[in-house]
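Every protein chain but one is kept in place in this view of the complex.
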Amino acid sequence: MNRKSNLRLGLLVCILIISFVLAGCSRKPSHEFIRIGEIDPLTGKLARHGLEIHEGILLAIEETNLKGGIKGKNVELVTRDDQSLPEVAYGLVQELVQKEKVVAITGGYVDTLVAVISEAARKSEVPYVAAASLQEELTKTKNPYFFRISKLSGFLKPVERFLVEVIKPRKVGILYASTPGSTEFATKLVEFLKIKNIQVPFQEKFRTGISDFTPLIIKMTRYDLDFIISGGFLPDHLLLIRQLKQNNYPLKGYLGPWGIAYPSFVSQMKKDAELLCSTCAWNPGITLPGTEQVSREFVENFEKRFNKTPSTTNMHGYTAAMVIIDALKRTNLDNNNLKNDLRNAISATDLILPMEHVAFDQNGDPLNYEHVIIQIQNGRFVCVYPPERATGKLVYPITD
Amino acid sequence: MYLKLLISGLALGSFYAIIALGFSMIFGVTRVFNLAHGELLLAGGYVAYVACERFGLGFWPSVPISVLALTLLGVILYRVFRVIKEPLELNTIVFTFGLVIALQNLFLIFFSADYRILTTPEWSTTIEIFNVSFTRGQLTMFLTAFISVSALYFLLRHTFWGKALRATIQDREAAGLLGIDVEKNSILAFLGGIALVGLAGPFFASFHYIHPTGGIEATLIAIIVTIVAGVGHVRAIIWAGWGMGLLENLVTTMLGAAFREGVTSLVLIAILLYKPCGLADNQ
Partner (left out) sequence: MKVITLTLHLHQRFFPKVLTVTGFILLLFLVPLLAIQSSFLLQVLSTSFLYAALSLSWNLLAYSGHISLGHAAFFGLGAYGSALFALNFDTDPFTSIWAGGLAGALLAAFSGILFARLRGAYFALATLALVEIPKMIADNWVSLTRGSLGLLNIPPFKLPLINANSNLTIYLVNLSSLTILLLVVALILNSRWGWALRALRQDEKVSMTIGINSNFYTLITISVSGFGAGICGAIFAHSIGIIEPGMVFSLHYSALPMVMALFGGRFSVIGPVVGSLVLTLLDQFVFQPIFPAGHQILYGLAIMITILFMPGGLMGLLGARKHGITGS
């Protein structure tokens, strides 16, 4: 290593950095468009769900632009992929705000990613409306820029009531994934069942991506469980259900809050999906009373645009984007402090959408997010709980 | 209940034996420490997935396609591995670690990170033999492992080529001096090992599921089984594979699924401490 090459190297790296600095400065904010940022796991292990949220957001933006935009300005969506990695997500917020000049950010699936994005959004002082987030602590950080349209109790409360009022089991088995949301769901549910004197003899955590459930199933056989709750995601259900059948497990009832109420699940599992239960906030045919018309339009537009039936995750993306669009309509767009005004407008949201009547509390948590319990009957999602929204009768226990 | 646990553990172990057999052959003759073994297994799984889901072939036709595809990949890999310099074990472990990252990202580019599963409903039917019920999948696993192990055992013990190969594994230079075509033997054994991975791939994709980062655990298990059995000891591999399958099932039942990977790693560390020279034990 000699002096000359040292200098040469130093010079090279300097030029590299300076050119990036200049490249970074040369971009000017665009005034013809309102830019909304989106950060979703479009690749990586959460890609399936991230893409669904993306489609929902995209539809909301395109619909708005077709209807003439917001106060004559078109909305432009700037999408970024966080690769399902939190450290990547963190960096993207700054890029969207500084380089792309977005006024708000949406998207996000799974709490780890949402938490990181929300912290970065607080730093950049840009409002962030998360499409799918659960953990209760996330909204307790006094982050004025963080809003979300879902929360854990929206899943948990209906499941709790459903178990106590309808199933009335003696013994429940709980499997859950080692993700924050799933773990919190399982822990809270166990606490609740204890108070109600329902036994939980079988409680197992597994890592998403575990490749063999057989030993767990064999262990479960010992307990004569009346109901199984599985907090895994779509692939976990695929494998677990299939291995339950392979081992001739006497399944009485099965509910998975995540990953079952999807057309793709039914199409992959075919007959094996029959009579499994899940929860959902919305589905074609299951919509908030009074929003049937809007819901039908959404389904039609979605089918036209993407050539498939929309899922509840699509709807989450759509809802989150609609909250921002609605707030933009109530904001003075020429304001210097647009991001802050928009934040205030989002916080005052009072919007009825097919999935929920959106309104936020002081922490940015949704006030009215609540799931219904569905069961797959003849390949269709039938709402079985609560009674006032039921579209069919629950089949329990499952008998072959 | 314990009988069922035993059967499912042995079926899993048979699968481990097949992947370890491939690792053992590759390492034995080329001393390539292939950390990307699990990723190659996934590659086989993805090939089968494409054959099944995109081209509508069934499970069985997809197996030879996967074997063929991986063997072709093996030809390229063999050429590349030949360029790597000494210290070979350390350099190949680092090189194949790079291959792990590259392959994981290639899978991401072509297949996204979604979990893929081969849908083969006939695995679930149960068959009763002597009052013990097996699923068809478990029986297939036993048979495949049994056939590959005994075929390889016969080849190594009772054919001239096999004897030459064993000589190559034991002492490369001496084998060369005796007039054995070491280079030809090496490439054949290497391709044989890769072909075994190609055979295991479709099974992996249909019994479990495949996703881009799902290979590392399979690699660790292949290494554990190979070290326990000793390189080139074909019959010992099936015992070690079964042992590992049973241990994993036991851990999952007794401690819980959250401890599975941790215990696998502990086993690997314990074995390395017991056998610090690892694979180089047959000198």
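For reference, chains read A and B in written order, and residue numbers begin at 1 within each chain.
Everything below uses one rule, namely that a residue touches a chain if its C-beta (ideal position, glycine included) is under 8 Å from a C-beta of that chain, and two chains touch if they have at least 3 such contacts.
As the structure is a computational prediction, the values presented were derived from the model and not from experiment.
Undergrad: Omitted chain: which shown chains does it touch?
TA: Output: missing chain touches A, B.
Undergrad: Which of these, B:3, B:94, B:127 or B:254, touches the one chain of the complex that we don't see?
TA: The one listed residue touching the chain not shown is B:94.
Undergrad: Consider the whole complex, including the chain that is not shown, and state which of A:144, A:180 or A:285 touches that chain.
TA: A:180
Undergrad: Which residues does chain B use to touch the chain missing from this display?
TA: 33, 80, 83-87, 89-95, 97-109, 112, 213, 216, 220, 223, 258-259, 261-262, 264-266, 268-269, 272-273, 276-278
Undergrad: Contact with the hidden chain only, please: which chain A residues?
TA: These residues touch the chain not displayed: 1-3, 5-10, 13-14, 16-18, 20-21, 24-25, 42-43, 81, 83, 85-87, 90-91, 94-95, 97-99, 112, 115-116, 119, 122-125, 135, 137-138, 141, 178-180, 182-184, 205, 207.
Just so we're on the same page, only the chains that are shown with their structure count from here on.
Undergrad: If you look only at chain A, which of its residues touch chain B in the complex?
TA: Its residues touching chain B are 43-48, 84, 178, 204-207, 209-212, 214-216, 218-219, 221-222, 234-235, 238-239, 242, 245-248, 268.
Undergrad: In their complex, what parts of chain B are in touch with chain A?
TA: On the chain B side, the touching residues are 1, 4-5, 8-9, 12, 108, 112-115, 117, 119, 123-124, 126, 133, 135, 137, 207-209, 211, 213-214, 217, 248-250, 252-253, 256-258, 260-261.
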